[in-house]
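Reading through the structure tokens given below for one structure.
Of the protein chains in this complex, one is absent; all others appear in place.
Coming up: chain A.
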Amino acid sequence: MRRHGGWDDALAGVVARRGELVGYASLLVGERWAAQDLVREAIIRTFSRPRAWHDAEVALVAVRGQIMARFVRARRGPMIARATSRLRGVDGEPPAGTATEGPASAITGALWMLDRRQRACVVLRDVDRKSTADIARTVGMGADAVARALDQADTVLAAELSRDLRGAP
């Protein structure tokens, strides 16, 4: 029986739902392999803090927060980078060519046309269902700037998605 003060049970719950987290991360980074890497890092960051985790649902929210935080501010310390690389073998290395496979669907392709903060704002609004104030706090922008970013993003997404539906290049 594993005994780590309870955190490993929450970890098991989160690891079992990696697919959901990879789906969430893929909206941000487009490619599946990059999304898996982001999820691995977020799980490690979340659970390597010496705090108690009693509830997998709570930990899952924290991991999603880490995914967004790491996406908005792409920075990684050497300790986390080493740990993340150790786990790459768990999910397998990307086969040749996948690093440039690009977005997997029309919506991820459309999201790819946005800049990082616009993309983060859209995902926070439409997937996490967060208010403008919460989005502003998360991505580190003012509420007005978030509103503008969302307006611009909606314009770009509408154009991209309608072009995709018409089958135009």
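The criterion applied here is as follows: a residue touches a chain if its C-beta (ideal position, glycine included) is under 8 Å from a C-beta of that chain, and two chains touch if they have at least 3 such contacts; residues count from 1.
The definition used in the following text is that contacts and distances are computed from a predicted model.
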Record lookup, UniProt, unshown chain, options "Phosphoribosylformylglycinamidine synthase subunit PurL", "ECF transporter S component", "NADH-quinone oxidoreductase subunit J" or "PknH-like extracellular domain-containing protein" -> protein name "PknH-like extracellular domain-containing protein"
Per the touch rule stated above, chain A touches the missing chain via residues 2, 4-8, 11-12, 15-16, 18-20, 22-24, 26-27, 32, 35-36, 43-45, 47-52, 54, 61-62, 64-66, 69-70, 73, 75, 79, 83, 86-87, 90-91, 104-108, 122-123, 125-127, 129, 136-142, 154, 157, 161
